[in-house]
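All protein chains but one are shown in place.
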Amino acid sequence: MPIRPLHDRLVVKRSEPELKTASGIVIPDSAGEKPEQGEVLAVGPGKRNDRGDLIALSVKPGDRILFGKYAGQTVKVEGEEVLVIREDDVLAVLVS
Amino acid sequence: MPIRPLHDRLVVKRSEPELKTASGIVIPDSAGEKPEQGEVLAVGPGKRNDRGDLIALSVKPGDRILFGKYAGQTVKVEGEEVLVIREDDVLAVLVS
Amino acid sequence: MPIRPLHDRLVVKRSEPELKTASGIVIPDSAGEKPEQGEVLAVGPGKRNDRGDLIALSVKPGDRILFGKYAGQTVKVEGEEVLVIREDDVLAVLVS
Amino acid sequence: MPIRPLHDRLVVKRSEPELKTASGIVIPDSAGEKPEQGEVLAVGPGKRNDRGDLIALSVKPGDRILFGKYAGQTVKVEGEEVLVIREDDVLAVLVS
Amino acid sequence: MPIRPLHDRLVVKRSEPELKTASGIVIPDSAGEKPEQGEVLAVGPGKRNDRGDLIALSVKPGDRILFGKYAGQTVKVEGEEVLVIREDDVLAVLVS
Amino acid sequence: MPIRPLHDRLVVKRSEPELKTASGIVIPDSAGEKPEQGEVLAVGPGKRNDRGDLIALSVKPGDRILFGKYAGQTVKVEGEEVLVIREDDVLAVLVS
Partner (left out) sequence: MPIRPLHDRLVVKRSEPELKTASGIVIPDSAGEKPEQGEVLAVGPGKRNDRGDLIALSVKPGDRILFGKYAGQTVKVEGEEVLVIREDDVLAVLVS
């Protein structure tokens, strides 16, 4: 996707979370204000601190992340919706 | 649990607090806005200060912690609910 | 009490303030939004400043302190209510 | 355009986003609060940090950028509308 | 008074301001939101800056000060009301 | 004009913006919340940063500037209205 985020922002493709119980049955997520999941498509170069040093991000393209439902802004690029959020709004990275 | 929190965030499994009087009788907690307890499942690497140094967290996996009822965000991972909160919202660690 | 506060927080046991007039008569405190008193049970290690240095607290266990009525959060640990507050919300220490 | 932005501000010419599906059909953007696109006409020299150092911007004239619909202020210069926004409100740069 | 303020706080005894006209006639202060006067009973050790240095206060016990009516918190100690305020809320010192 | 702004403030004389189309026809500006134009009459010495260094302003007397309609405060000096605004509220400088 031809989009390069600035500073400490990430471009994320939202994905439906898989919800499985212990028995392996998939339960659809109830509609609510729950955080969501997505795959990181692109990351910014990082944010500069007060000394002017660039602090690199700790998330990388390909990571699957969790974020709050209302975090970031949805952007349409070439007809496709992506989410642009700041790394500080990323709750956690899913480890496979 | 395959989830890695970022920066100064923790992944916590909520647990029902045990309320015992001196005589050992368990009293159920009244429903209210009381802080809650949980066990730390995973911790982030820490937050960077203005100089770019990483300040490690003082909570570690396995710690039982107290936090405010509305602190953090609840996330469902593989059908299980966990809480992701910032260490600054942790009130105290329970010592066994 | 098996509870260890983090950073710049204190664990406090609220105590009824003794109100005495010059003549020694105890006057019950009128219900209101008056600050309250308590005894410090445990203190955190202190807060880190922007340089990463740990700034120790100036209150210690055993101190009797004054704080605003709505400062801090009340926590129940083993059936007993304690208050967890930040040192910055402590108004003063009572000197005996 | 005879306009020089100060500090970390950019002068941007809004442009209608092209929305194409995979099949190449152009879909007009529904009216809403979606972020918008534009071309950077001019950039400020950057912002000074607390040490007085000038931190140059990472966007340059000619870049096509994405920004929130309500970011920045619209200014009319010689009868033409341009947008003046801070670089921190730029979500991403479109890469051709 | 057995009370020791923390950090940049002061313990103050409110006093009725004397309002005299040029002719020496005392005019009672109209009830309103006017700042008030008081005598400093005790001062904290000062506030630490970001480097961890202690910045001593510029007000000392015995000073008569002016402060906003709603500044600080009123505390009852041994049946007597005192005001605990931050030095930054002190408007001025009266010079005799 | 006998007025010297402090710190990072500017004294500005508002001017009606000239609105010309490509064909050179002047269009009166519709009343709204559009930013406005003005000429800088005087500039402050600059703002001190956290190290105490004076950061000089990048706008100088004689510059024609753009600013938001509600930026700054209007002051009457010797019967004439001028605007006093902070440089950070200046959107851009018009280049002739």
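Brief remarks follow.
In this document, chain identifiers A, B, C, D, E and F correspond to the written order of the chains, with residue numbering beginning at 1 in each.
As a working rule, a contact is a pair of C-beta atoms (placed from the backbone, for glycine too) under 8 Å apart; a residue touches a chain by one contact, two chains touch by 3 or more.
Being a predicted model, the structure only gives us computed values, none of them experimental.
Remark: the omitted chain is touched by one listed residue; of F:57, F:71 or F:84 this is F:84. Contact residues of chain E toward the unshown chain are 17-22, 27, 29, 34-35, 49-51, 53, 55, 58-59, 66, 68, 87-88, 90-96. Although one chain is not displayed, its contacts with chain F can still be listed: residues 2-7, 9, 11, 42, 45, 48, 50-52, 73-79, 84.
Heads up, the rule we're going with is that only the chains that are shown with their structure count from here on.
Chain centres here are Cα averages; for chain A and chain C they lie 41 Å apart. Annotation for chain A: residues 50-51 touch two or more other chains. Contacts between chains, counted with the stated touch criterion, involve the pairs A-B, A-D, B-C, C-E, D-F.
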